[in-house]
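Okay, here's the structure, questions in a sec.
One protein chain is absent from this view; the other protein chains keep their places.
Every chain is named by a letter (A and B) in the order it is written, and numbering of its residues begins at 1.
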Amino acid sequence: MAVNAAEAAPQNAAFSTTKWSRAWQNHAPGYLFLLPWLIGFIGLTVGPMITSLYLSFTDFDLLTPAQWIGTANYERMFTNDRNFAAAMRVTFTFVLFSVPLKLAFALAIAMLLNRGMKGLPLYRALFYLPSLLGASVAIAILWRQIFAGDGLVNQFLSIFGIVGPSWISNPNYSLWTLIILSIWQFGSPMIIFLAGLRQIPQDMYEAASLDGAGKWRQFWKITLPLLTPVVFFNAIIQTINAFQSFTPAFIISNGTGSPINSTLFYALYLYNEAFSFFRMGYASALAWFLLFLIACFTAFSFLTSKYWVHYDD
Amino acid sequence: MTIRLGRREFLMGSSALAAAAALGVSPAWAQNALRLIFWGGQARADRTYAVTDAYAAAGNPGVEGEFLSWNDYWPKLATQTAGGTAPDVIQMDYRFIVEYATRNAIAPLDDIIGDLGEFDADQLEGGKVDGKLYGISLGANSVAMLANVTAFEAIGEAVPDNSWTYADIERLGEAFKAAGNGMAAMSDGSGSEPFLDNWLRQRGKALYTAEGKLGFDAADATEWFAMWNGFREKGYIVSAEDNALDTGAPETSMVALKKAALLPSNSNQLVIHQSVNDDTLTITSYPRIEAGVGGGHYRKPSMFFSVGGTAAEKQAAADFIRYFVTDPEAGKILGVERGIPCNASVREAITPTLDEQSQIALNFVSNLGDLLGPLPPSPPAAAGEIDTSLLRVLSQEVGFGGRSAEDAGQFFVDEATAILNRAAS
């Protein structure tokens, strides 16, 4: 197609038309395919985003018009807000532990399920079940049954004579019950890994087999390199999701972040500021700071990706 | 590039999309029907809908009701209010009525509510903000101590009556400890705002003054936390770890989990707690600081109906509210689910129709005697934040040993003052 365009162009009369026409030929298809997204972005997404950026410089209580207060919200965040510090600590701990563990778990199970064994669809469905349940009221009640002082975990531990604490309501451990919940719901990255594994052509393994490469070597030399685009995707998405994690903490602590703010996730704090304490301006500032953090992380990932992510193109 | 676009310009730019809106979309609201929004569970919804049906059947405008859980209710109401599409009749909480009223998100009712009959004066007063009536109380209730009758019987102790004192907590604490069945006498009340309020009022102080300042000092707060430390150390109340299992939902309470025999609660919540408990429950008063000292309790409006500030049919909305609180037949349907009815004739009409728990609640609120003190001024706007993000967190920090009572008392007063000042500025 590109060749056709180049040949056809010089035959046009006016030079400017030619230039315009070539630009059209080169860029139009891209923009045509992008059109739905562009309409959505400009029509639906960018307006609310810019509005929220504007609101982050205002005092906005939802019920009366916003008042411009400059950078006061951002100043308060860093100088005069204990809860902000607590929320940062909780959220970073959560991201740091839940993301790698969840990804490792998802990849391991996906590899296990990709062996083409009998009953594969059933296993895959079973492993996906926890993720189907989402973060519902039922999960909140269940998690209590498991991690309370007289819950399942401690009943199990008591077999070995260990008296465990009430994990879910002890500020030293409560965050960990949420990290476990997050890892347990590893279904989405698992499915994406599976789809990625399926995209790796079988003949590459056969060729490697003939060359005498063992399973372990095949994993490092074929599977992992070819899977890097998917690993990259999962890592970025899971990190963004973990930073924005809201619902599990909300339902399990009934929106309080208790005990002692030990499950006060950043997004939960932001939500309470916006809708419980009517400080949408401050909440917007919190949100844009979070965006800044995530953007730094993502940009860093994209910059380093060319050293470890292998695309076929 | 897009940065310079303000919201207004952007909205106009996107109005091309409005063409899509013409895809045969029906008008936003059903014509002439009043929109009602309330929070609550299924039981409340059933009763409320029965009343709206009866109202419409009597030839009045239809009422389209929507109900949500408490947690979902406030974001939705705030969004609708911000968008100028708030419903006509809005269920309102004591905690938020000042916020909504001072911002004109709800309308004054003085001129449109009409004759409410013989209506409790303190309940009318509770719905006023800056002298104007913004909410009609749907029922009165009072703080009350929930008690597990079965558990008391099992250890051979009598359920405390309205004369009991803080000293009895120690006596009962020892009794439950001696029984050794894993149940403490009481849950940890140190993080309960109404409990602290009740204790302060008996000491002649208050949570907040009429000017919206703190009504107590660091010494009071320290004494409060220290008292609970004593109870906790001696095992009269549940451990901090157990108490943190309670997230405020009835099924997570210490009484529901069978970890405590007494739980600070409200008179209208007996029914709810009973529904998730197979033991027999009842209610009694909060303890007195000394025998014979009263005045801690008051009859609090459990919730209000208000009229949306942007409602088109304010009069029709007010008419519905009047029917809701004064019609005896509506009263019979509603029972005491939202608290004890404030209209005297409704109260008389429903009394014979109530079930056992409702009777207990009604008797309790009607017979507070010397426990009853004056209605406190409406709390300042930041009261909710001081409760959820300060008192509850501090009580847990003290409970888990992360902070001493002295430290917590001083910190509470300093921080609460800062929050109040910030909200006022």
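Just so it is clear, a residue touches a chain if its C-beta (ideal position, glycine included) is under 8 Å from a C-beta of that chain, and two chains touch if they have at least 3 such contacts.
Here is the rule we use: contacts and distances are computed from a predicted model.
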item: Chain excluded from display, named as in UniProt, from "Carbohydrate ABC transporter permease", "Ion-translocating oxidoreductase complex subunit A", "histidine kinase" or "Polyvinylalcohol dehydrogenase"; value: "Carbohydrate ABC transporter permease"
item: Contacting the left-out chain in the complete assembly, out of A:31, A:78 or A:220; value: A:31
item: Absent chain, residues of chain B that touch it; value: 7, 11, 14-15, 17-18, 20-21, 23, 25-26, 28-30, 35, 39-45, 49, 64-72, 75-76, 79-80, 82-85, 87, 247-251, 256-258, 271-272, 275-278, 337
item: Absent-chain interface as seen on chain A, which is shown; value: 1-4, 26-27, 29-31, 33-41, 43-49, 51-52, 55-56, 62, 109, 112-113, 115-117, 119, 121, 123-134, 136-139, 141-142, 145, 152, 184, 188, 191-192, 194-196, 198-199, 201-203, 205-206, 226, 229-230, 232-233, 236-237, 240, 244, 246, 254, 267, 270-271, 274-275, 280, 283-284, 287-288, 290-291, 294-295, 298, 311-313
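Assume only the chains that are shown with their structure count from here on.
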item: Between chain B and chain A, distance of the C-alpha-averaged centres to the nearest whole Å; value: 37
item: Touch list for chain B against partner chain A, complex; value: 2-3, 5-7, 10-11, 13-14, 16-17, 71, 74-75, 78-79, 81-82, 99-100, 103-105, 240-245, 247-249, 251-252, 382, 384-385, 388-389, 392-393, 396-397, 400, 402
item: Touching residues on chain A, where the partner in the complex is chain B; value: 42-44, 46-47, 50-51, 54, 61-64, 83, 141, 144, 148-149, 165-166, 168-171, 174, 250, 252-256, 258-261, 271-272, 274-278
